[in-house]
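The complex is shown incomplete by one protein chain, all other protein chains being positioned as in the whole.
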Amino acid sequence: MSAEAGPVLAVDGLRAGYGETEVLHGVSLRVGPGETLVLLGPNGHGKTTLLRTVSGLVRARAGEVALAGRPLRGLPPDRIAALGLIQIPQGDLLYGEMTVQENLLMGAYLPTAWADREARLERVHAIFPRLRERARQQARTLSGGERRMLAIGRGLMADATLLMVDEPSLGLAPVVIDELYDRIAEIKASGLPILLVEESARRVGAIADRIALLENGEIVREGPPSELLNDPALTATYLGIA
Amino acid sequence: MSAPTASADAAPRPRSTILDLPLLVLGLLVAIAAPLLLHTSYWVRILILICIFAIVNQAWNLIMGYAGIWSFAQLALFVLGGYTTALLALHRDWPLWAGTLAGAVVATLASLVIGIPSLRLKGAYVFLLTLAFHEIFRNIFILDTDQRIGGQYGVQRFGKFDFGGDSAVERLTRVYYVALLLLVVVSAVIWKIIHSPMGLAFRSLRDSEAYALSRGVPEYRVKLLVYAISAFFTGLAGAFYANYLGSISPLNLDIGILMNQLAMIVIGGWGTFFGPIIGTVVVRLADEQLRDFDALRPLVFGLALLLSVLFLPQGIAKPLSDLKDRAAWWVEDRVGKPH
Partner (left out) sequence: MSQIPLVLYQGAVLGAIYALMALGFTLIYGSLRFLNLSLGSLFTLGAYVAWVVSAGIGLPPLVGLVVAFVLVGIVGAGIHEVAVRPLVGRPGWEIATIISTLAVGIVIQQLIQIVWGPRNQGMPDLMSGSARVGPVLVVQYQRVAVVVVAVAVMAALWWLLTRTRHGLAIRAVAQNRDAALLGGVSANRIFLLVMALGSGLAAVSGVLLSTVMVSLNPTVGLAYALRGLVVTLFGGLGSITGTLWAAFIIGLFESFVAVYFGEGWKLPALFVFLIVVLVVRPSGLAGVSAEERT
């Protein structure tokens, strides 16, 4: 929706890792206004590290990250979130001993979002009616699918300029994944740019505007889904036989 | 801050051991000569207390600094050793040397009573449980109103160490040499322990519990063992202390004394081998200097403790050892590496 000419998210030559091992060896990517970029890659090749580095939880060793032209490198994660880069983390990272409602409200922690929290709560409840039913329940009592909905719902409570979603299908039953992707498609339709990470290409075809492959800490291919998802060499790896 | 990793830095010069032996010998010579140079009862008494508290602090450092056990029952074990020898001498006519050994053994047994419920737990829990034992212990004496174990005044008149000697100074000097010998032996044993496979095991537990556990280090048993060893030395020091003074009382469990003791190992440098000894000397001497400003003493030690934790995490042992390294390199450059 913004009027900027450039990309919403620009990552250039990003290097990061843990201790002595470097996980990302210079990753560059772009997400344009209203665009959904799906990042595919096998487990342990750096997808989650990439998101955690972009959002500031892991410190970058080199390279630049910019959100709507504003450089982010070196900022702490809370400042980055305040600028509108919202991450829905792997494993959900819910507040287990707080209620569903309180978890959602924490998504609207920043002052402008907090002022508007009731309306946002309505909106999230409209997308995930289950969360309204469970409002007073403690988050740790939720099922896997509900937890994922809550994590996404919490992300939607914020003023997002861009949403980063880390493996939304992880550990969920196929029916639940289908429902979840329907919801993500709705979010995409609202015009919010999305950077989504998955291990399997199975369900991303419908929502991806572009797909990038991350292997061994580097982007090895990038292109429209029509091209990548029809490449037999790739479908063998990313659609799997499982 | 986010510059690429500092691999460009020159590799630090390896430590040199060239001065270690000379310094150790020098230190021992100073310790042996000290009572002859400071030939007054006042100074020799201070030297004796330094030796006794240095043993307590070496034993404390073994568990706090090396094994990562946050035990604050140290003084309780110390006092228990003292009471054991005092009561055995008073009621059972045990000789003082046998009472001293008994004190060490009783403290060891007590450490098992404390350690078995505490050492499965971690950090904050160990701290509080051991402090709870300290308080229980202190209260047992305070509540002993019919004075079966001496009540709040403690036990006196059960005898005193006497290793002979013509004058008061001479007698004290002999006690001092025995205390010094104990300190040297205890330190040597602790050095051995730290550098044994078990020492490696508990130091790895302190630094990375997850790693050590994954390598199959039996955490609980190792901790219990090192805790018992530390308690043996602590009880020994406590019994020696009681036999030297000819009295022991619950005043030794005063929270101020505990703080003083803590200041010694923190300011000296816990987790370093000589830190506790250096800290004992420094704090003890400072304490003497502050005699005339009694009311200010806790304030000064509180501030020193705070500043030390904040700015000298490894105590004054660290700058001293850096200094030693530099001196050793200088010597090395002059005379060449010994091989």
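For clarity, chains are labelled A and B in written order, and residue numbers in each chain start from 1.
Here, a contact is a pair of C-beta atoms (placed from the backbone, for glycine too) under 8 Å apart; a residue touches a chain by one contact, two chains touch by 3 or more.
Note that the structure is predicted; figures quoted are calculated from it, not measured.
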Left-out chain, listing which of the shown chains it touches: A, B
Residue among B:15, B:120 or B:157 touching the omitted chain: B:120
Listed residues A:62, A:98 or A:176, member touching the removed chain: A:98
Omitted-chain contact residue, chosen from B:90, B:259 or B:286: B:259
Given A:10, A:81, A:131 or A:162, the one touching the chain that is not displayed: A:81
Missing-partner contacts on subunit A, residue numbers: 55-57, 76-79, 81-82, 86-87, 89, 93-98, 102, 105-107, 109-110, 114, 154, 158
Positions on subunit B where the hidden chain makes contact: 64, 68, 70, 117, 120-125, 127-129, 131-133, 135-136, 139-140, 142-143, 207, 255, 259, 262, 266, 271, 295-296, 298-299, 301-303, 305-306, 309-310, 313
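Please note the rule applied: only the chains that are shown with their structure count from here on.
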Rounded Å distance between subunit A and subunit B, as computed from the means of their C-alpha atoms: 54
